[in-house]
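A single structure is presented below for examination.
Here the complex is missing one protein chain, while the rest keep their positions.
Per-chain numbering from 1; labels A and B assigned in written order.
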Amino acid sequence: MGETTPFDEMYNPDGTVREPYRALSEWLAEQPDRGLALMQTDAEAIFRKLGITFAVYGSEEGTEKVIPFDVIPRIIAANEWRKLSKGIEQRVKALNAFLYDVYHRQEILKAGRIPEKLILNNAAFCPQMMGLEPARGVYAHIIGVDIVRVGVDEFYVLEDNLRTPSGVSYMLEDREAMMLLAPDLFQRSKVAPVENYPENLRRTLQSVAPEGAGSNPVIAVLTPGIYNSAYFEHSFLADQMGAALCEGHDIFVDGGKVYMRTTTGPERVDVIYRRIDDDYLDPLTFKPDSMLGVPGVFDAYRAGNVTLVNAPGTGIADDKAVYTYVPEIIEFYLGEKALLNNVPTYNCTDADQRAWVLDNIGDLVVKEVHGSGGYGMMVGPTSTKAQHAEFKKKILARPDNYIVQPTLALSTCPTHISGDVAPRHVDLRPYVLVGDEVRITPGGLTRVALKKGSLVVNSSQGGGTKDTWVLED
Amino acid sequence: MRLAIDHRLTLTAPTGPFQSVFHLLLTPPGGPTQSVERWDIDMAGFETAGRFVDGFGNVAHLVNQPRSEDEVTIHVRGTVSTRDTHGVIGRPAGEPVPALYRRLTTATKAPPALVAKFRGTKESRVDVLHSLMARVGDMLGLPDETPAQTQMQADGGQSQSQTTEQKTLPAAADYAHLFIGAARALDIPARFVTGYRLNETNEPAVLHAWAEAFDDRLGWIGFDPQRQMCPTDAYVRLTVGLDAETATVLRTVPAAEPAQQLTVSRAE
Partner (left out) sequence: MTMLGRTAQNLFWMSRYVERAENMARLLEVGYRMSLTSRREGGASEHLVSMLQAAEMDEAFAAQHEVADVDTVAHFMMFDPANPSSVYSCLQAARTNARSVRTALTTDMWESMNGAWLEFSQIKPRDVRGAKLLGLLQWVRQRSHEFRGALLGTILRDDGFAFLQAGNFVERADNTARILDMKYYVLLPRSSLVGGEIDIQQWTLILRAASAHRAYGHVYHDRYKAHNIADFLILRPEMPRSLVYCARFVQQNLDLLAKLYGRREACQDAIDDLLSMVEDSSMDKIFAHGLHEFLDEFIARNNRVTDTLSASYNFY
């Protein structure tokens, strides 16, 4: 896979335009000189004014950046989307069944389909969740599946992201900006709406409220606060849903029930969409020194008086080491073959595989098992010899801490680069909601590596975003 | 045997603008070895406490109190009638799958030397566990038969000798952790237990800690590696967990360490 020409989303190998991109191609041809550049400037002003920024870890505290937005949309045909969404639905159903199982009877471990130690001794496994019955049996309600395309019909899932996936606000704001910038392009295409996401999120959250919550359950979005890199998204989603945006101190537990402090006194909370990691959620059960969480909220959850979304402990299902077993998981619980491909993954604890990995490290991608956001990873073909050597050392020191995958030739999409249009690598993160039903928003977040040849699309590493269009028939 | 228990925990929480929250694991379960006849927890705010079962099957209470500078007292009293089953608990309902207790935690790690001789053994699991209990005793040393000056703490804290000449012995939790770590290293599910123990000597009673290991035929069996015996009708089980941390009887926010006073006696 390493050496082949990447799949071009817009052009066939013979240079003709692929059908879904026909309208875009015509529109691009009509744009005057500097038209795209002006649009780009407008877009940046829009985002900055709206306060859509993200904080960059490791840089000076409080530094805020506008995530780069590319004015050329990424387009997915209706039939392509149908296939994708079927595959995604299959995955999230199986992964929720898996979570129910590992926190109850652990049949899949007894059956020997996944090594028991991989689950039980995993840091992401949460023993406090044992035996808990979540509303509707759902653990992971909000999921952002990272997918890459390498061919016309070839999609790979990179990660399932079952903890607290972020970026959905960019999907919504990218669409908003695109409609302001290029209304004429929308008129020529039938683009499926993404605007229903907040309403669908609200319905999903209300559908998993505990019994006895009444007909209009109260939702709170729990944020670590304004210095969190995704704070904008937390406030955006709370606003769009008409839910309260709370910090830890705004919520308290009394008599095993959960309340928020309002100007008129305590008000009961039924569902908490928490954007705080498991470890910081409740100092009584998890990290005792956490100031971000709500003391006793996990107990209230166990008592059945509030629903936490996503449930603590969902990380065991998107652990990078467990990832390799997802096809197995789908077969075990659904009796079906996985519709979406997993990226082949090498296990460095196996001596033969490790030796092969070390010999070929220049062609491979190395990821830290518990890393995220593009931190702690190395892309072989675009790294230096020194970096190769450094990661070889790391793998030898802690083989269980890394997974290794072949370098995928991520598809490219035309992208506006200082006045010109040039192909850049992209991935795709569709957003899935699981409650009374599975709701997949047609579209998602397309991340684009703005540096020529780069395969790292994370915003923290210089990636940008594109509006993502799913065409309707 | 009928045991009367009087357990008092006192603590002073730092003051602050928010409420104090208490997570209590202070309600013993019923089971083949014990029936709870009467059990009262006396504490401000207890009437409105949230009650639930935690991930390990313990009955938990969540109590709120407005924060004050006063001392907080939790007074636990009850009567439990116990039976000697040679440590066998069986498979009580409502507990998580035994495999859970193969999870290693930082507190439950055993040196390879302790387990090496049991690998690939032909002995029965119960025999292995008894030998293991003996080896843990050898490794850590055993308390004197005469009244010990040693404070045994179930929370895994350092044991304290009241007189300086006395040799400092590890706490009961240390024995349990070592036993559990070794059992898990041998793929045997093992868990941490805190509870009460009647001692016929005059030493002051303290919350005790021991272990339980799982046998496919008999279910859970108790082992007290500090006392080198399987629990008898002198034992009352209070909580179980992966280790001392998960089985702690009282957790609070803001964090505070309780002082404990305990008497365990034969009930009239």
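Couple of notes before you dig in:
Convention: a contact is a pair of C-beta atoms (placed from the backbone, for glycine too) under 8 Å apart; a residue touches a chain by one contact, two chains touch by 3 or more.
Keep in mind that this is a model prediction, so the values were computed, not measured.
With respect to the full assembly, the chain omitted from this view is in touch with A.
Contact with the omitted chain, checked across A:Ile75, A:Leu158 or A:Ala238, is made by A:Ala238.
Within the whole complex, the absent chain has one touching residue among A:Leu24, A:Val92, A:Ala230 or A:Met260, and that is A:Met260. Listed here are the chain A residues that touch the chain not shown: 48-51, 225-226, 231-232, 235, 238-239, 242, 244-247, 249-250, 260-265, 267.
Throughout what follows, only the chains that are shown with their structure count from here on.
Residues 18-19, 21, 23, 48-57, 60, 62, 64, 94, 96-97, 99-100, 102-104, 242, 246, 251-253, 255 of chain B are the ones that touch chain A when the two sit in their complex.
By the touch rule above, chain A contacts chain B in their complex via residues 104-106, 109-110, 116-117, 120-121, 125, 127-132, 249, 252-257, 283-285, 288-289, 295-296, 299-300, 302-305.
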